[in-house]
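Only one protein chain is missing; all other protein chains are in place.
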Amino acid sequence: MKHLRIFVWKEFLHIWRDKKTLMIIILLPIIEVLLFGYVLTSDINNVNLGVRDLDNTTWSHQLILKFQSSNYFKINSLYTAPEVEHALQSNQVKVVLEIKPDAERRLQAGETGIIQLLLDASDPNIARTIETYINSITYSYLQKDAMQSSQINIIPVMYYNPELKSVFKSVPGLMAVVLMLICAMMTSVSLAREKETGSMDVLLISPLKPWHIVIGKIIPYIAISFVNILMITGLSYFVFGVPIRGSIILFFLFSALFVICALSFGLFISTVVKTQQIAMMISLAGLMLPTTLLSGLIYPIRNMPGWLQRLSGIFPARWFVEILCHIMLKDSPIHYYLKPAGIILLITLVLLIMSTKRFKLRYD
Amino acid sequence: MSNLIIETENLTKKFGEFTAVDAITFDVSEGEIFGFLGANGAGKTTAMKMLCGLLLPTSGKASVAGYDVYSQSEKIKLNIGYMSQKFSLFADLTVWENIEFYAGIYKMKPTLIKSHGAKLLQELELEKQKRRLIGTLPLGIRQKLAFSIAIIHEPRLVFLDEPTGGVDPITRRRFWEMIYEASSRGITVFVTTHYMDEAEYCDRISMMVDGSIKGLDTPANLKAQFQSKTMYDVFLKLARKSV
Partner (left out) sequence: MRTILIIIRKEFRQIFRSRPMLMVIIAMPIIQLLILSNAADYEIKNLRLAIEDHDHSSTSSELIYDFAYNQWFDIVAFNNDQEANDQLLARNKIEAIIAIPENFEKNINNGYPVDLQIRLDAINGATAQVASSYIISIINKWNENGSDIIRSRFLYNPELNYKNFMVPGILVMLVTVIGIILTALNIVREKETGTQEQINVTPIRKHEYILGKLIPMIIIGMAEFTMGLIIALTIFHVPLLGNVLLLYLYLFFYLIVMCGIGLFISTIAASQQQAVFIAFFVMMIFLFLSGLFAPIASMPDWAKVLTKFIPLSYFIRVMRSIMLKGSTLISLQKELFTLIIMAVITQVIAILNYQKR
């Protein structure tokens, strides 16, 4: 046990001495939380709306005013068809609203297609959102004239996140991605470096057992990860109001589980490769996009094709996000998320066993 | 009177408060085997780096192969060879690929590269190994190869920075045979080492202690001067003086 303690202390010193890396490890989550919270929304805000008003009456002017006075759109006036096309092609506007001449009269006559919307659908999501906003603004304008009356009031009740703050989904996802990547990168590099510089042989000859080395490498990074977790949750709570509605103890417990899993990933990578360079490239280039895209952080896993959903199961990030949503936002009873926790545990054990095996293989 | 291929005058290098090289003044004649001795940390490597154009001196004058170290370092590089402590040949390239690379860098024409390269392989008995990765060769062979490649473009002067680190005495001796051979072809050899016995192999040596040159003469003269049997004893006496 004493050996282990000395070894862990040495690892801490290594990390502490590399100030640049340390700074990044601490700084990165902070910046990411802020970025996510403020930047990743699907609302629209000051979208360039091109308007081609062929009607040019008070009626149409009032309608346009409605768009202008909302915060969602910025009006660009367009006059000819070529102008419209150019504006869309050069990304000057994301949508063009064309009002046909004689609009009011046509409306009363019950004609259709009085307003034409040309949406740049290269980003289909934004296009849909824009369409929805424009529709609702237009229809509420028309309702004022008592042209339409809708009888059914649809009342959406948004659970867990009534203000639809995007940061709610982001924080669990962010924690998963950042922790996963940092932990994997750190451990994979650490071991690979020992191998490359030859200090691994020194370690193996020492009284330390292989599993001592493995555990000893992991412990300091658990500590760092905790600092990260504290910062991420602290920041998201104080700046964005993201709560931890469930038990804090469970929160840390399951986070620790995930961190160990992520570290095991890195460990495994380092047993598979020969050089630091490759270890790092695999950790970063190989994990970054898949973890981000398959964690459920941005795209719901439900939407993915079946085979991809199953594949995403290999990535512990996806399960961790689910657990966090339960603990942080839904305050669910524990048996709701025991299954994902079990899966993470399983993945961790598999990785650790494989790593220790490969370890021995190489050096015996 | 042979030409001076290295001339220095009060060459100094400071790193902040710390003076690594303290106003050294010495010359090296063309064709010499000049040993630059001293303990680790005495400033030898720093001094040599300045002469190679790797480091800018803080003050003082120096010229190598007739070129000034401050303003003509590029010309210096074209006219010297260099073998570093880690004998940095590319471990993931083959023997032949390393030859091709360095010879090409020193602007040798392709036909010359072929012929000199072939000769080099022959001399080192590596013809069959030309497609082997450097990383798979034993240390002693790598060392010899690095030296041969360092002089493949027939420079007037070659710098060797601790070339024999980590090999056994027999291999070291063989390496020095290669140095003699090069010297007999007219190449000046400037070698730094902390192995005092290698000092015996040089024409002249200088001893650096704490950044200054404390002894500058032939090995025989120095031994007589300090009444020592070996260079090691000379070194001890010199080092003790400065304490």
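The chains carry the letters A and B, assigned in the order they are written, with residues numbered from 1 in each.
What we mean here is this: a residue touches a chain if its C-beta (ideal position, glycine included) is under 8 Å from a C-beta of that chain, and two chains touch if they have at least 3 such contacts.
Keep in mind that what you see is a predicted model, and the values were worked out from it rather than measured.
**Q** Identify the residue among B:F90, B:Y180 or B:Y232 that touches the chain left out of the display.
**A** Once the missing chain is taken into account, the touching residue is B:F90.
**Q** Looking beyond the chains shown, say which of A:L4, A:L204, A:M231 or A:L311 touches the absent one.
**A** A:L311
**Q** Kindly state which of the options A:V8, A:V214 or A:C325 is in contact with the chain not pictured.
**A** Among A:V8, A:V214 or A:C325, only A:C325 touches the chain that is not shown.
**Q** Which listed residue (A:V8, A:V51, A:L181 or A:I260) would be found touching the missing chain in the intact complex?
**A** Answer from the full complex: A:L181 touches the omitted chain.
**Q** Which parts of subunit A face the unshown chain closely enough to count as touching?
**A** Here the touching residues of subunit A are 18, 20-21, 24-25, 27-28, 31-32, 35-36, 38-47, 86, 88-91, 94, 107, 112-129, 131-132, 134-135, 138-139, 142, 148, 150-162, 164-166, 168-169, 178, 181, 185, 189, 193, 273-278, 280-286, 288-290, 292-294, 298-300, 302-305, 308, 311-312, 322, 325-326, 329-330, 332, 336.
**Q** Going by the touch rule given at the top, which residues of subunit B touch the chain that is not shown?
**A** So the residues of subunit B touching the unseen chain are 52-56, 74, 77-78, 80, 82, 84-86, 88, 90-93, 97, 100-102, 104-107, 133, 159.
FYI, only the chains that are shown with their structure count from here on.
**Q** Take the average of all CA coordinates in subunit A, do the same for subunit B, and state the distance between these two points in whole angstrom.
**A** From the centre of subunit A to the centre of subunit B is 56 Å.
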